[in-house]
Structures are given as C-alpha cells and as structure tokens.
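Removed from the display is one protein chain of the complex; every other protein chain stays in position.
Think of it as A and B in the order they're written, each chain with its own count starting at 1.
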Amino acid sequence: MAGPSIRIKPAGEPSKSTNISGEDSSHRLVAFLQSQSQNTLTRLYQKPSSCLSIFRLLRPLERQLVMNLLWLEMPVPASTMAAWVTREGKRPYHDALATLARLHILPQSPVKHALNPTFKSSMRQAITGGGSSGSFGVLSENDDKHPPPDIEALDAYALERWETILYYMVSSGTGQFPARPSQGVLYLLQRSRLMANVHGNTLQITSAGFQFLLHPPHEQLWELLLQYLQMAEERQMDLVEVLSFLLMLSTTELGKDYSMENLSATQKAMLEDLRDYGLIKQRTATSRRFSPTRLATTLTSSSPPLPTSTGTGNGSQAQGFIVLETNYRLYAYTDNPLQIAVLNLFVTLKSRFPNLVVGQITRESVKKALTNGITADQVISYLITHAHPQMRKNKPLLPVTVQDQIRLWELEKNRVKSQEGYLYTAFASQADYEYVLNYAKQLDVVLWENASRRCFFGSVEGHANIRGFIERRSAAGNA
Amino acid sequence: MDKPSHLSVILDLSPTQWALCAQSANPTGITLQTFLSQLLAFLNAHIACKDENTLAVFGAFPGQSGMLYSSTGEITSARTESTDANTYRPFRTLDSTLMTLIAERLESYDSTTEEAPIGLVGCLTKALCYINRAITTSSSSVTEIEGAVASVDPRILVLSVSPDQSSTYIPIMNSIFSAQKLKVTIDVCKIFGAENVFLQQAAHLTGGAYVQVERTDALLQYMMMSFLPPPAIRQLISVPTQDRVDFRAACFCHKRIVEIGFVCSVCLSIFCQPVPVCSTCRTKFPIKTLQRLRDARPLAAAAPPTKPLAPKNGTATPARPG
C-alpha cells in the first residue's frame, strides 16, 4: 500500500480550483441561469440587452457557435455543424452544445440545430439596433440644475460603499467598530453565510467569508449578486425583472444619468439595494434618476470594477501594490485600511509608514489564516493578483521558496487525516472475509483493507448496510 | 484563452470598383450601401463578443488612406449623438462615426477624372503601426493577472474589391514581413473581382484566411464564420484556408507579375529578364552568365505557376571583385 505522499504543485502554476474565471468553467451567472426554467429564460431573452450581456458571459467557443447560427434562417443539420470544429475542438464543442442547451439558447436536437427564436430575434436586434424595447436604458433629459455626476465622484462613491462592506467583514470580531453597512447588506452577508451570528447579536465573519475577502472584486460582486437573486425569489420579486435590470445596468454607460420612468415597480424597489452595494448612485433617495457606477458597467467585462483606491490617489494600486521578497518579507504600498486588514489575515505586519506597510509571512501568520479556513492557494493567488508592477518582471512572479513554503505549511496542518467508521475484524474464514469485503467494495465504503490480517475499515455511511448484509447472511446460513 | 482581441479592418472603398461591383450580374454584385450595413453588423458582433475587444477601421480611398474609427476614441464624429434606448451605446457611436466619415470622404471624389490607384498599402502600414503601438503600450502598463504580458491577439481583415497593383508588390511584401514579426494575422475577404495574388500571399504567410465571396447575399455569414473567431479559437473552429496559393511575384524592373524570374544572388531582387547590373544593390554580373541565362530562357510562359525564387530557375552569379 502506498503511504501518504507529499506532493507539491510546481510553483508559478496556479491551481485550477482558484481560477474561477479560467478556461474550463462557465461564469457563475451562467451556472445559475442553467438551473432556471425554460419559461423564465425565454422571458429573459425578450430583452436585447439581456441577450447581449448573457452572450458576453459565455465561453469563447459558445459565443462563436451562437454567432455562426445567428444569421441563418434555416436549421443546420447536426452533421454540418460538427464539421465546423477541428479534431481538438470536439470535446469543447460538445461541452459548448450542452451548456447552450441548458441555457435554452440552442435547444438540444440530434438532427438539426437552430437558435431559440426569442433569443435569436433579440440578439439580432441588439447587434443591428432598432426596435422599441428600450432595454439599454433611457437617458434622463439634461437638467441644468443637476448635471450628471462626474466619473470621479461615481468611482469614489462605489469604492466607499464596497469597501465599507468588506471592511466591516474583515474587522468583525477584532474589537474595532467600523462603519456599519445597511441592514439589507448585513442580511445578505448573513444569508450568503459569509458572516454568522455568534453570540446574540454580533455578526462574525465565517471561514467562507475569509475566503471571500481574498477573491478578486468581480467574483465577490457576482457572489453577492447571485445571493441577491436567490433572495429575490423569496421576497416575491420577479426574477426575470431583477435579472434583466442587472443585465441592463451592465450595458449602460459610466457618467450618464438614466431615467427611472421605464422601470417596473420591482426594479424601482431594487434601486435601494443596489445603492447600498454601490452599483448605482442617486442624488437623493427620492430622485427620479440614477447613475450606474463602474461596479455596474463592468459586470460583464473583466476590466477592473473598482477604480484606484482612496488615499494615495495614483494609479498604481489598481495594478497591485505588493512586493514580496525571497526572505518572506512583504512590502505593501498602500494606506487603505481594507487592504491592510486583508493582508493582516495572513501576514505579520511589522511597521507602518504613510504609504507603506512592511510585514513578514511567517509560519504563525499563515497558520492563523489556515485555521480561519483560507487555503494556501487562495493566499498565493491573492499575492499574484495584487503584485506590484515591479514584481511582474520576475518569472515566476512570486519567489518559489515562499510559494512552496506556504503550501508546505498547509500540508503540515494536514499531516493527520481522520475518517470515522468501523473496523471489521475477526472473520471466521478467509471466504467469509472476502465475501463481506466484496459487498463493501460494491458500496464503495472501504477505506482500508488487509487480507493477511483479515480485517478492513469501512466508513460510517456503509455500516448499516454491511450489518444488514451480515445479519441476512447469518440468518440464511442458520436456516 | 478568453482574452481580448484586437481587430483592424481595412475597407477598400474605390468608387469605380464599387460601381462595377453593384452592376455586376455574374457573380451577383452588391452595392456599397448593402455592404456597409452588413459590415456594421459584423463590427458590432466583434465588439459584442467581449467588452475589452478593440477595433480600428481604416479606409483605402483612391490615392489616399485614413483611419475611420478606433475604439480608443481617436476619431469621433462631430455630430452630437441622439439618445436611443434601443441600441447599445458603443454600437451607436461606431455606426454613426463610420458612416459619416465614409460619406464625407466619398463625396469629395470627382467621378469624371481618372481614379488614382487605391491606397491599400497606406492602410496596411497604418494598421500595423496602430497595432504596434497598442501592443507596446499594453505590455508596459501591465494590468493582466498572472503577470503575463497582455496580449491583444491582433489581426487585420482586408475587405478588397480592387485588383492587384503590381507596383505595390514590394511595400505589400514588406508589410507582410512586419506582420509576421508582430504576430499579426492577416485575413482577406475578396468581395468582388479576380483573385488577388498579393493578398493571397499575405493571408498565407501570416496564417490568416483568404475567402473569395461567391454569394454576396451571404456576405455577413461568410464574415461571421471566417473572420469573427480570434486566432485562439481557430484551433477549435476551422476557418477556410487556401488549398492553392498563387506565389507569383512582381519583378522589380517593370512591376510585372512573373512566373519565372531572375533573382539577384546578393540581395534577392527579382527581375523578369537577365540584367547586367542589379538595380537594387549594384552588383555586376559576368557577361558569360548573362549569355547562358538568356539562352536558357523558356520561350513561352507555359510552365505552371511555381515558386519563382528557386535558384535553379536562373540565378545570376555576381562577378567576383578582383
């Protein structure tokens, strides 16, 4: 039997699991949409803006297939379509077809393929323009008294809202009391299990919450929005209206004022929530107009959703601010309390300067992060994402020693693995042993076995079945 | 794989050729208006694919070339845009800018005077310069995760209606070499007219697609299937490539397209007949070799189009100094 072997991933190669927007996985929203009914989706596809936004979230091959089919009037035989792809493309092609079928964009058919007619006409309308759907948002008329807010003000607003949420999360339980986000946001954080009620009324960040903090902003945003969508159904809000409003926001333009005239009651109700998350800005709560912020307009793109951080004011922070040396010393060029607080999750901070924080990655600091439920991969991917432009000249980006050591510390924590179950021993004969073992193997519950000692270890889940099996057998044997 | 891509489109806007194209019955012609509306749908589709996709459009006019649109906003039409809630804003900006500028440019041409040769080469070089700048600026301000150099996956699409101009052989070849160096794919769509030898070579040498449109009513479908996929996707989805490429070159002396030529062994200049002195590098060739080559010349151009640059066909040996 092979003993537990220590395997270290080669440094510099990010692991698949941390890379959510990577090649192989669909966007989170696409995964969510796949679980929706055909009726819901078809209603959603009536809006050109929704179609365009969903289209952008698809994977490249899926987008190309949709585009190939979009302008055809007749269904295409499946054999013809299969000939479009090369030999290497076969697997991705079938994956793409399956995804499109689950989204009801391209209904599954063994013979001929044609796009969902609703999707087709809306998507065509999105690309050629025209129609009367008004789905790309109605600009409000120019008002000399209240000109639309400038982009800087919008960015500052979005950033302030978003960082309030994150900072509240990271500093919960540390004895500090930063600004509280609104009640709606707190409820959302609780529902998404990022924070939980510990004793009485105090909200405390959970292990999922710690992991959340290290995600890139896009993923954080979508994670909360998906939770919002799930809550929308419980709050008797029409999911289609909620979704199409979000998707419309993603096609709006930064720095413009949009009118509320054409919004449904549900969508008007959403404005308040979205204001709390920082996706839109309104001059006053009763204003008849709203301006989307960068958080909203970049929903379906991968450009940074947040502008440069407050404080230093130069552009370097959007690109990264962390310098990590081979001696585990870390320099972070920031004075942003949120970024410092997040770093504090896995770095022992030593000294602070007006625009610089110096710290050290130590065994203790990483162990603390690991006990909080943060994985080594998440720490490493956070460091990579926020690496200073100067660091990007290095190849690999992070010092290999530090990467490997962080992974080793994680392995060290997992030196002992425990599984609950039952040890089956003292079998009367070898045949008896093999008979029961075979049954257990069919159930796939055997964790360890040894023929010479005639015993095996089965997991808890299989115990009831195995006991029943032995009892039946001995009953049959006695009869 | 899912990274932004850049597309530079070169439009051949020769009024004469478009007029001929509109009147053509076999193959069925297409008017400039219809073409432009289909083109806009294609350009919108490119932007629709990804928010970060960039686009530049260059127009080749008789004797001129110029940029018509760029998504970085260097060219904007002066006209104030009306608000329209039914159209995605970037599409609207693109459509109106492009149409206004094309109309302005074309109006200025006098149909009575003879048309100057089309400024295709100017467009190619402008497009390459534009891409070069995009690449260098994006790699210096790195925003990409993973520290990899931001790659814009650039390509050029040439939509051509004019025939070859043999005088542009050298500049076109030079553009092709720069494109190869920049790793730019050149796609060619021949909408009207005979096969275009030089553009065929451009597509072949840069790994692009060359499509001769047979049914102009399906032009949009041609463009969607062959030119929309960025190079990364083309490993999965097959785009039409050429089964037969015309490799003929134009000679440097008379700018004629030749099947068999004579190549200077020093600088590789091509001539349609043996010359005593290379016009490019001034190398002198011995009389004897010249004589032998003249005698060895085939009488008629019966040979099938072959690579003319093969030295066996007739290499002039330079005179050894001293």
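What we mean here is this: contacts are C-beta pairs under 8 Å (C-beta built on N, C-alpha and C of every residue); 3 or more make two chains touch, one makes a residue touch a chain.
In this text, contacts and distances are computed from a predicted model.
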{"item": "Protein name as given in UniProt for the chain not displayed, \"tRNA-splicing endonuclease subunit Sen2\", \"Cyclin-like domain-containing protein\", \"Histidine-containing phosphotransfer protein\" or \"General transcription and DNA repair factor IIH subunit TFB5\"", "value": "\"General transcription and DNA repair factor IIH subunit TFB5\""}
{"item": "Shown chains touched by the chain that is not drawn here", "value": "A"}
{"item": "Sole residue of A:Arg28, A:Arg363, A:His388 or A:Lys441 that reaches the chain not shown, by the stated touch rule", "value": "A:Arg363"}
{"item": "Touching residues on chain A - with respect to the absent chain", "value": "1, 3-4, 362-364, 412, 415-428, 432, 436, 447-448, 450, 453, 455, 457, 463, 466-467, 470"}
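Keep in mind that, in the parts below, only the chains that are shown with their structure count from here on.
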{"item": "Rounded Å distance between chain A and chain B, as computed from the means of their C-alpha atoms", "value": "43"}
{"item": "Chain A residues touching chain B - in the complex, by the definition given at the top", "value": "14, 21, 23, 48-49, 52, 55-56, 59-61, 63-64, 67-68, 70-72, 83-86, 88-89, 92-93, 125-139, 216, 251-253, 262, 298, 300-304, 318-319, 384-385, 387, 389, 391-392, 394-395, 397"}
{"item": "Chain B residues touching chain A - in the complex, by the definition given at the top", "value": "1-2, 40-41, 44-45, 48-52, 83-89, 91-92, 95, 141-143, 145-147, 220-221, 224-225, 228-230, 232-233, 235-238"}
